[in-house]
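Structure in structure tokens, see below.
With one protein chain removed, the remaining protein chains of the complex are shown where they sit.
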Amino acid sequence: MKMTIPREELMTKGHTGCQGCGAMLAMRYALKALGKNTMIVIPACCWVVAIGPFPYSALEVPVFASAFACAASTAAGIKAGLEMQGKREINVVAWAGDGGTFDIGLQSLSAAAERNEDIFYFCYDNEAYMNTGRQRSSATPYGAWTMTTPKDSTKNEFKKDIDAIMAAHKIPYMATLSISEPEDFIRKVRKGMGIKGMKFFHILSPCPSGWLSDPSDSVKIARYAVETNIFPLYEVENGEKYIINKKIARKKPVSDYLKLQGRYRYLNESQIKTIQEAADKNWRSLLKKEEFPDT
Amino acid sequence: MTGKIIFGGAGDLPISPFTKGSMVFNKTCAWRNIKPVIDINSCSKCMICWKFCPETAIDIIDGRPAIDYDYCKGCGICAAECPGKAIKMTAEEK
Partner (left out) sequence: MRQLMTGNYAASYAVKYAGVQVIAAYPITPQTQIVEKLSEMCAAGELKARYINVESEHSAMAACIGASSTGARVFTATSSQGLAYMHELLHWASRARLPVVMTNVNRAMAPGWNVWADQNDSLSQRDTGWMQIYCKSAQEVFDSILMAYKISEKVLLPTMINYDAFFTSHTEEPVDIPDAEKVRDFLPGLRRGRIMDVDDPCAFGTLVAQDTYTEFQYKIQESMQDAKKVITETCAEFKSIFNREYALTEEYKMSDADEVIIATSTMFETASVAVDELRKKGSKTGALRIRYFRPFPSEDIIRALSGKKRALVLDRNISFGAQGIFCQEVLAAAGGKGNMPAISGVVLGLGGR
């Protein structure tokens, strides 16, 4: 028996996340890394539902449900309150979806990053407002179908580059995480635990009901996102030092990733080409940032 | 507390909705349409199924993975990720 990740579970059975939900795996890994000495702020998002209704919880750490726009500032308040009472060693986590991060929560996140609050901010990014029934967010990728970017009008804009935005804040540590790479996921969260100040983690979180994919494919889709360079795995220290965690020798074409998901069913060849070019360009720029941190 | 919690009335309730009970009472097996079955002869005990279960519904018993059918929602990730193809998704007997 080989154990490559910690055995301790702080997420219980019986949660109400959908079949094959990537965000459930993300929380499971995050808590394995962070351990019991952790408090979590969850704004409006799938997870505040998945945790279960009053009087139950699927998490064995304290949780505070915050309003939608203010996960980061609520977490900053919790950290300040704990520190002023001498409880300095508790990991304070904001755990938000893409809506609560890229859209409505961006202002409070940006401010917390600028103040370099000593908190962990996790965005589990399922690339739309899935909890309200799959509406477009600024994290929704180009060409994707949602209820508000329907057939004949799928999303015509590219996904907001939240990682570049966070790197521009020069926070001490940030990383992208994939549910297909739990060991890398846990290693990077643990690395963040040794760093004082703002830690930002961006997790691509496959959503079978929103991406119109087979629940059994969730880990595979996350893996393909990495292997096609749609979602590269890397870390950034102080907004400058880029470390790419996984360089794929024989990268897959983006179509391998796209065809596993019904939300891309309306894509034509030229749109697929556009997505391929964007992924390639993004990868080249990442390589350049890694090689020349001062540029 | 892992059981179901019943409140008698307002007097029983806490002052605000803070939660102490565990979701473990909530057996999610009814969500399942197809069920994973591990062929123990082909299982290499690599624990990849355990690692990728979004329900934490694969326990480790005597060094082997064991599916907790009270909670397995039947997503099929374990079968898809098993490198030795030792897990088969089979029809749920209702």
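Assorted remarks:
Letters A and B name the chains as they come in the text, with residue numbers starting at 1 for each one.
The working rule: a residue touches a chain if its C-beta (ideal position, glycine included) is under 8 Å from a C-beta of that chain, and two chains touch if they have at least 3 such contacts.
Since the structure is predicted, the reported quantities are computational estimates derived from the model, not experimental observations.
Contact with the omitted chain, checked across A:T74, A:S137, A:T154 or A:S178, is made by A:T74. For the chain missing from the display, the contacting residue among A:K36, A:R265 or A:K281 is A:K36, taking the whole complex into account.
In the full complex, subunit A makes contact with the omitted chain through residues 36-39, 41, 48-49, 51-54, 57, 59-67, 69-70, 72-85, 87, 90, 107-108, 110-111, 114-115.
Counting over the whole complex, subunit B has residues 7, 9-10, 13-20 touching the chain that is not drawn.
To be clear about the criterion, only the chains that are shown with their structure count from here on.
Centroid to centroid, with C-alpha atoms defining each point, subunit A and subunit B lie 24 Å apart. Interface residues of subunit B, counted against subunit A in their complex, comprise 5, 7, 17, 19-28, 31, 45-47, 51-52, 54-57, 60, 63-64, 68, 70-71, 73-77, 79-81, 89. By the touch criterion stated above, subunit A contacts subunit B in their complex at residues 1-5, 7, 9, 11-17, 19-22, 24-25, 28, 51-52, 54-58, 60, 179, 182, 208, 214-220.
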